[in-house]
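Note that this complex is displayed minus one protein chain, with the remaining chains in position.
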Amino acid sequence: MPFEFPLMLRSVPILLEGLTITLTLSFLAILLSSFWGVLILLSLRTGKLFNAFARTYIEIMRNTPIIVIMFFIFFGSGVIGMPLSGFIAGLLSLVLQNGAYIAEIYRAGIQGVSNRQTEAGLALGFMPKRTFLLIILPQAIRKVIAPLGTQGVMIIKDTAVVATISVAEMTFQARLLADRTAAVFEIFTALAIIYIVLTTIFNLGIRFVEKKYGYKN
Amino acid sequence: MSIKSDLVPEIEINNVSKWFGDTQVLDNVSLTVTKGEALAVIGPSGSGKTTLLRCINFLEDFQEGTIKINGEYIGYQNTATEKDSRKRQHEREIALMRTKVGMVFQSFNLFPHMTVLKNITLGLTKILKQSVDEANETAHQLLNRVGLADKANVLPASLSGGQQQRVAVARALAMKPKAMLFDEVTSALDPELVAEVLDVVRELIAEGMTMIIVTHEMSFARAFSHRIAFMAEGKILELDVPEKFFETPQNPRLISFLERFRKGYQI
Partner (left out) sequence: MELIINSIPLLFKGLQNTLIMSFVATLLATVLGILFAFIQIFSHVFIKAVVEVFLYLVRGVPLLVLLFMMYYSLLYSGLQVNPLIGGSVVIGIYFAAFMSEVFRGGILSIAKGQWEAGYALGLRTHQVVGSILIYQALRIIGAPFINTVIMIIKGTSLVAIIGVTELTFVGRQIVERTLEPFLIFSVVALIYVVICYSLSLLAQHLERKIGYVN
């Protein structure tokens, strides 16, 4: 069956009806998990007990598929009488999981700044905390821009999974459409292209930030 | 070279011993560096010379002994000398004491995300609470002094090793320390860049800066230091003025060390 280009184009507007939710979900998930990641990182650095909790949390979140986390929260919330919407359940799942990934990214970034930088700061007479804030942190921030960018792309792609808990974002729209027409390959190709455009724009944004603030090693 | 007649102790190391786990790296080391004195420390790798230097500004702790800088203890509260009754100083006190000694590292350790100027003024503005203008003024003077006046606004990455090291010296000097600690500051440099750094050190010696120089540059140590110490296996085995040190060494370890050194390819 030949590829019907016009059919692909005609599906685009319908798919784009879900764009707002895709974008909103992506934006909120990226924002909130960036902050949640900071909290997890702090927990990692505050003594043995908090470190143990944080490590356990991170390993659970990193090794569980996102769909399982979403089902857990979505269906679980329904059963206990506090049903969360698919959007909220999905957002919560994304933040809980990606906060863990992002905390690891932060941690690796900080660790990647050489110990010698700390020593140089201490030798001048800075206290450890100030050495961290003035010397280590600025360098770590520059190091993590790229990995955070990759994580952001993953978050944008993971928003597609909320289609399975009935959130009307783009993939959900595509499925609705696919159930009604036979031009399914064209529909999903269009969907794929839209995602590629989104992730490309995001990647370009990250590269721009990197050029401005990142530094060459 | 004549020693300054002012025999006021600037750095006093008394019976310092240090263990890394079960391995002893410093063995009852005692040393006094007087004001205006330039003391060189030489010795084989693993002799503890770098560790000793790092104990002086408490980048490393030590289990026994005391260290005083300009009459004040660093690291531990003054009276305790036995191993178990030591009380560590508060971070704030340690940080304050560190401003009194400047350290220059083998790997320069400049802050890569700051300009040369900012590297120098950071300590002035954030610790000594100087105004930005005051700090910049000091920094420019120091850059002049080390011969890098035109490099104030570049990032360290664009400088050669020798230039970076000179900035590191300026950064340490900016804090107006009582003494300077040089930790093999030319070991990581290409041979043709070594001279420009040693020139700076030599000027400091001429100006009367108290310092300890851990180095492999024998001819420099011989020509410009007031005394030289030989360390091996965590102990100071010989301590004397350069003429006696090189002409008539007493300690057998030192004799064989100098032998092996002379056998090496030296220009």
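So that you can tell them apart, the chains are marked A and B in the order they are listed, and the count of residues begins at 1 in each.
Just so it is clear, contacts are C-beta pairs under 8 Å (C-beta built on N, C-alpha and C of every residue); 3 or more make two chains touch, one makes a residue touch a chain.
As the structure is a prediction and not an experimental result, all values here were calculated from the model.
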### Query
Who does the absent chain touch among those shown?
A
### Query
Which of these touches the unseen chain: A:7, A:28, A:67 or A:145?
A:67
### Task
Quick one: say which of A:13, A:76, A:112 or A:205 touches the chain that got left out.
A:76
### Message
Tell me which stretches of chain A touch the chain missing from the display.
### Response
1, 59-60, 62-69, 71-72, 75-76, 78-80, 153, 157-161, 163-164, 171, 174-175, 178, 182, 184-185, 187-189, 191-192, 195-196, 199-200
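In this text, only the chains that are shown with their structure count from here on.
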### Query
If you average the CA atoms of chain A and of chain B, how many Å lie between those two points?
48
### Summary
Within the complex, chain A is touched by chain B residues 57, 59, 91-92, 95-99, 102-103, 105, 107, 109-113, 122-123, 126-127, 155, 157, 171-172, 175
#### Entry: Contact footprint of chain B on chain A as seen in their complex
116-117, 119-128, 130, 134-135, 138-139, 142, 215-216
